[in-house]
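As you look at this complex, bear in mind that one protein chain is not there, while each of the others sits in place.
We just call them A, B and C in the order they show up, numbering each chain from 1.
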Amino acid sequence: MTGGGDVGATRGTGPERLDPRALRKEFPLLAPDRPGGPVVYLDSAASSQRPRAVLEAMDEYYTTTHANVHRGVYAIAEEATRRYEAARVAVGRFVRAPRPATEIVFTKNVTEAINLVAYTWARKELRPGDAILVSELEHHANLVPWLMLAEERGIELRFLPLAPDYHLDLTDLDRLLDGARLVALSAASNVLGTVVDLEPVVAAAHRAGALVLVDGAQLAPHRPVDLGRVGADFFGFTGHKMLGPTGIGVLWAREELLDAMPPFLGGGEMIRDVRTDGFTSNDLPWKFEAGTPPIAEAVGLAAAVEYLERVGLERVHAHESALTAYAIDRLRDAHGEQLTIFGPEPDPLRRSGVISFAFAGVHPHDVAQVLDTRGICVRAGHHCAKPLMRCLGVGATTRASLYLYNDEDDVDALVDGLAEVRELFA
Amino acid sequence: MTGGGDVGATRGTGPERLDPRALRKEFPLLAPDRPGGPVVYLDSAASSQRPRAVLEAMDEYYTTTHANVHRGVYAIAEEATRRYEAARVAVGRFVRAPRPATEIVFTKNVTEAINLVAYTWARKELRPGDAILVSELEHHANLVPWLMLAEERGIELRFLPLAPDYHLDLTDLDRLLDGARLVALSAASNVLGTVVDLEPVVAAAHRAGALVLVDGAQLAPHRPVDLGRVGADFFGFTGHKMLGPTGIGVLWAREELLDAMPPFLGGGEMIRDVRTDGFTSNDLPWKFEAGTPPIAEAVGLAAAVEYLERVGLERVHAHESALTAYAIDRLRDAHGEQLTIFGPEPDPLRRSGVISFAFAGVHPHDVAQVLDTRGICVRAGHHCAKPLMRCLGVGATTRASLYLYNDEDDVDALVDGLAEVRELFA
Amino acid sequence: MAGLEDLYREIILDHYRSPRNRGDLPSPPAVRVEGFNPLCGDEVVVYLDVVDAVVVDLKISGQGCSISQSSASMMSAAVKGRSVEEARALVRSFKALMSIHEAQLETDDADAPGAAGPDVLDADALGELAALQGVVKFPVRIKCATLPWNTLSQGLDEVGPATS
Partner (left out) sequence: MAGLEDLYREIILDHYRSPRNRGDLPSPPAVRVEGFNPLCGDEVVVYLDVVDAVVVDLKISGQGCSISQSSASMMSAAVKGRSVEEARALVRSFKALMSIHEAQLETDDADAPGAAGPDVLDADALGELAALQGVVKFPVRIKCATLPWNTLSQGLDEVGPATS
């Protein structure tokens, strides 16, 4: 392979493995000559880096075509609108949304997407005594909105427990679903790397008459998603974790649901008519997009999904699975008893590249601090999953998370860095 | 003056007038060699263009420093956090917020900022029968949230009427304030160019025991704002209208109010602790910033306000006032009876550079269409102010709006373009 | 780039300046249907007098841009005196004219093979309405052109069951 600019991003249909070293050339922050020194970036579960193509798409938009969307007659405004709506369709197709032009709502992040459902569908449909089923591994984004609702409306919040193998324990699923109106579940844990087998849960929920909301923040960036197959009713994900910009998230929901939901934020764009005594809502999806939307961000996110499709999600997935297995192996080999990994064993289908661990005798803050001096970026903390931390019996973990641009060298750097941690705190 | 890159943006303290032609060199979309042809951009009230400095600040952030904020120990994450919080302070200082570090909340646009107040403060404090006073010139962003609340909670919505001179008629203010708990008012109209004299309204509202929310979307970009002097309780504005990126807006509110308000969106970042049975909120301002915030957008907005401060808001204001007077003069001179301007007479204090008009016998859509073929961008429509359109007795207007980069040539192009409109539809 | 002459054909401006069948009909017996475009505020009111499945009279009121108003005027001329069936076929043809062009625009290639067929066919059937086909080069204006047709279509649905 030659070192050309987009060598790594050849169309992702072939069987060849992706080449992280070539890909990395397209990510300025990961360049060996980064001002401030090169970094080993192992924190993509918090936020990914982005390729030049994404920044260029936004800059190109701003410098040639920016105008407010949907209301302008002139050419630039028309073109801005076209690009914004084309971005919606591209992002919808990325997750195989059946009707991307109407069922994809842009939000500011996935947190807003989930809150939107809590404020509209749930506040309209749920009654005191109804139950919502979440799991013990939820990110706060898929927990606090339901806690707020539970408190406000006398809804019961139930928890699918975690099994000792770090997968969800579905033994009591049917009992837990009794009286539940909604199941709100992460597709993949941002702490454990657990990938949830959604199909049985969705099937059981629908049998029990409950709808299913899936928090896909840690799934959509890493493997192909087919919303038809997932079978969920609501699905959210977030731009900055999938090579896209900050400031944009996505809610997908079935058209009938969106149609029946009351609007969320009120303002321009989401209305068809406003009188001094009332208003009528706009068509989908604009009914849920009050105010000027994240236009450049949508253009950037479309460039990100195009990039991911060019690389090939299957290939990203295969690469991460192999690298995860390598990492867990190397870590255990090198640090044995001192290291405890919180998460399932390597498994291409049921595990992602998020690796949380404890390092005996050294607090995660200190682990991360020592690694930082070697340019290795890992996260230390509760990862916005405090109830899960309590389940694990720890206050915090150290977390390394892998993405398409990581390779064995990054893992080796982590393993070596941990040796220094051990020495320092011996 | 030499043609250097930032000639127009010399520090704005001197008495010299700003030089739009020099400024325009810093706005790529306004370049004479723009791919697609040069444009005469007269639609900044819908969304402004942005100087290269803003795009460069975001790109620089993304390519050197991006990581998720507030939770990382490593250097990049720390620096990202520092820049995000520094942006908050810079944006707060731009409007002379007394405590920028705690009282400035970043939202996705001003629409969300107003909805935030409607969902938290208003839903907590208002009771059936309470009244909210808005005006007849409000943008839907400052109307629909209150209509939704009025319907949901049996709140009465009252309207401050428009006087024949296109200013608000304050004659009945005290009567309208009787029983009102909130006054929600645009500081400047996005249709008429009316700039509201806020001080008497704020004083009367406070006397009557009502709080005041000011929609500053059309004010903050165009003249110096001193929140201390305005005396409002809530103040919102939006990034994309003030040289900043899309995807970011700002809510300022007094600390005591923010403290007493319940949270809005639930998720990461806005909590201090989460248990399976409840949560406690984070400190200000993060309590209101659930999920990953618009980090790069905050950096971009900070670069935008820095740019505006370098040019000098006083100077921007003076330039726009003079240009507005010129434009109204020229338009009337050239198009006489055929042209009706909806808005106050030129007045540096009480009028902005937003000029809406009717062109007898030609629908605004057609006016804008003809102008577009000459590269002139104006808006045609209801400008998200349908109740105001009903007051004016029209379905739509044509609107030209001026900003720091516009000059007499732009106005002349508009005047000439309207001559072609007249011919075509004669 | 499309020029103004594509949009503002003389016949369109003529219908705009001198709209045909302008006015209203007592309703009932006429069916009255309102249509409006929320984005630009254009309004069209169609009054339909259908007897024995024939549109014996039809009037238009409302306000809007040259495209929506001339489209309404041409539509009124084309539909008046036709059977409900024929009127429905016209609606279909007109909307096909608009959407075929839309599809062409999406592929960014107006000369795509196969695109000419149905288009020419429709244009023939539509007579002077074909003058509106330039509108499709201005995507935001398509809604203006189709507004009266969607309104008519709704009106035909309302009278349909009762008279045929």
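Convention: a residue touches a chain if its C-beta (ideal position, glycine included) is under 8 Å from a C-beta of that chain, and two chains touch if they have at least 3 such contacts.
Quick caveat, the model's predicted, so the values are computed rather than measured.
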Visible contact partners (per top-of-document touch definition) of the missing chain: A, B
Options B:82, B:207 or B:229, residue touching the unrepresented chain: B:82
Contact residue for the chain not shown (choose from B:50, B:71 or B:167): B:71
Per the touch definition above, residue among B:199, B:273 or B:329 touching the missing chain: B:273
Contact residue for the chain not shown (choose from A:126, A:339 or A:380): A:380
Touch residues of chain B, complete complex, unshown partner: 70-73, 75, 78, 81-82, 271-273, 282
Hidden partner interface residues of chain A, rising order: 362-366, 369-370, 373, 380-382, 386, 389, 395-396, 424-425
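Keep this in mind: only the chains that are shown with their structure count from here on.
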From chain A, the most remote chain by mean C-alpha position: C
Distance between chain centroids, defined by C-alpha means - chain B, chain C (Å): 38
Centroid spacing, where centroids are CA-atom means, of chain A and chain C in whole angstrom: 46
Inter-centroid spacing, chain B versus chain A (mean Cα positions, whole Å): 32
Interface hub residues of chain C, defined as touching at least two other chains: 39, 138, 141
Multi-chain contact residues (two or more partners), chain A: 71-73, 75, 271, 273
